[in-house]
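Shown here: the complex without one of its protein chains, the others still in place.
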Amino acid sequence: MARTIDTIAEEVRTPSPVALLRRRIFGHYGLVFGITVLLVIVLIALFAPLLAGHDPYAQDLAARMKPPFWMTGSDPDHILGTDHLGRDYLARLLYGARISLAIGAFAALISGIIGTAMGVAAGYFGGRIDLIVTFLINVRLAMPVVLVALAVVAVLGGSLQVVVCVLGLLLWDRFAVVMRSSVLQVRDLEYVNAAKAIGCSTRRIILSEIMPNIANNLIVVATLEMAHAILLEAALSFLGLGVQPPTPSWGIMISEGKQMMLFEPWVIAIPGIALFILVLAINLLGDGLRDVSAPENKG
Amino acid sequence: MSEQATASILELAAITKTYQVKQGMFAAAKPLHALGGVSLRINRKDVVGLVGESGCGKSTLAKILLGLEAPTTGKVLVDGAEIGPRERRLLARRIQPIFQDPYSSLNPRKSIEDIIALPLVVHNVGDHASRMQAVTKMLDLVGLPARVRRGYPSQLSGGQRQRVAIARALIMKPEIVICDEPTSALDVSVQSQILNLLGDLRQELGLTYLFISHNLAVVEHLATRVAVMYLGQIVEEAPAAELFAGPRHPYTQALLDSVLTPDPALSVPDTHLGAAYPNPISPPSGCRFHPRCAQARAACKTTPPPHVVGAGGHVDCHLYGAATN
Partner (left out) sequence: MSDPILSVHDLTIDIPMGQGTMHAVRGIGFDLKRGETLCIVGESGSGKSLTSLAIMGLLPKNLKRAASRLEFARIDLQHQKPRQMRDLRGNRMAMIFQEPMTSLNPAYTIGDQLEEAYLLHNKTGRAEARARAVALLGKVGITAAESRLSQYPHQLSGGLRQRVMIAMALMCAPELIIADEPTTALDVTIQAQILRLLADLQREMNMAMILVTHDLGVVARIADKVAVMYAGEVVEQGTAQEIFRHPRHPYTRGLLRCIPVPGKTKPGEHLGSIPGIVPSLIGRMEGCAFRTRCDVAEAACASAVPERHTETGHAWRCIHENEGHENEGRVPA
């Protein structure tokens, strides 16, 4: 009887779920680290104009390829040096955070709406709707994301909006899969039946009985897909098919630095590390949220 | 109105429910007759105990009564008026459920007062203040302290949760409550409290119960009438006192024999139910109970049993139909 231990614990008067959640969040170091780093990056992106000190587009051909502060010959005015057109590397990095976060957030939002709608519909109604959605998910999984994105961007031309839309329309599969199975788990629980017996409309049952109980899964998938979108944007931009220069995207920065990679490795190391830290923070956040909200942790 | 008091408040007329079941990926779907023509009349203020083994269709019947599933054929009549499958909201005001597992019957993300008030919100009854007043009344009625109202289900014990479920079921003042194994997930000492509460509420509010349970001691304690189900059919129905004093159908007899009363002088009974519960996809011919029946005769294997109406009840069995011979 695995339940024994739970029930003993349950007899002990438990604190409210909110207090429990707070305790669990702050007890999870990965989650706290992820949140902190992500928060710092978001603040940097918001206040980029104040922090940068330079216009990320301003070229200064006289001061090209200045090395960053830890190397000899660095310019104290350009802490992270300048690129091959003499643009301040720190300013471009900070403004680049905006692009990455915006693309990650909006792509996750669009794909989240599409995937959740499809997954919830398939899980709740089942039958033919489920068959259709499952088929669409399989079709989508059969398409290589990068190739499709490349083709679309090649046809429509690259811009922030196009990249967001393409990624948003391509990354909904995991949302749909996870939401579908989450709904299947919750759908037949007795409180859903109770709500039906009370006379709740289908809309109310989905929105107020089912969604709050699967929202944790949704948040976890959203963070992972956000990280996924950020990496894809960088990849597309690197290939020249994402956001177009001179926009300061981290992918473009890596792309532009690749000719000098062997002589000036910092040129790609700096945006590369930034990308790494951002994606790591988001993934830690997602993992942490999953651990914190996992049912087996429930008081 | 005086005539209505004795008329049946709820009537099931020849309800059948058939599911299409696939056994294997490429097999053609086969019909599973979960309910094969169930007729039952429930009078006002009765407690009808519905007993039978798992898979006999009692939960399907409960779902149909609650409007969660539509019958394949047959009618549900409330106060003599037919209730169509689309009238779930109408049904909800009159029939409410209490489910088995108080751990899954309450939405874990909602506060206790929101859970209890939900039926009022859904049916647009009153404003927020009057709803909260109604919640206070219900908490008092089911014996919960007022302080739990802002709590969440995870903070309550099993018995307290079941009280919340009862409060939610009763806040719309339904006439009929479908209790689906309401105490089988609870500890013995809590079970008796909930049974007492259900008994008191029935007296106080004049409720009618359909009480589904596999615990025959509990059914005997609470029910005024008992219906015994086997493989989607009601094989015997009678006033509780009569049925427990003199069970007629061999299956009812076997069920009663298997009840373990706490008497250390007795050993475990032999129920003589030889074969296993049959597969409802291919039910036995004739009387569906014949493979397990110790008193089966030749006719039982071929002919469906007669519907023998006796004083106050009925039994579907060849043993009693052949009385004319």
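Some notes on this structure:
Going by the order they are written in, the chains are A and B; count residues from 1 in each one.
Following the convention adopted for this analysis, a residue touches a chain if its C-beta (ideal position, glycine included) is under 8 Å from a C-beta of that chain, and two chains touch if they have at least 3 such contacts.
Please read all numbers here as calculations on a predicted model, not as lab measurements.
Screening B:Ala7, B:Ala29, B:Ala146 or B:Ala217 against the full complex identifies B:Ala217 as the residue touching the chain left out. Residue in contact with the omitted chain (choice from B:Ser39, B:Ser154 or B:Ser192): B:Ser192. The chain not displayed touches subunit B at residues 53-54, 157-158, 187-189, 191-193, 195-196, 199, 214-218, 220-223, 240-241, 244, 254-255, 257-271, 273, 276-277.
Rule of thumb we're sticking to: only the chains that are shown with their structure count from here on.
The mean-CA centres of subunit A and subunit B are about 49 angstrom from one another, to the nearest whole unit. Those residues of subunit B lying in contact with subunit A across their complex are 63, 66-68, 88-89, 91-93, 95-97, 99-101, 104-110, 118-119, 122-123, 151-152, 154-155, 157, 165, 168, 172. Residues 10-11, 13-14, 16-17, 189-191, 193-201, 204, 209, 212-213, 298-299 of subunit A touch subunit B in their complex.
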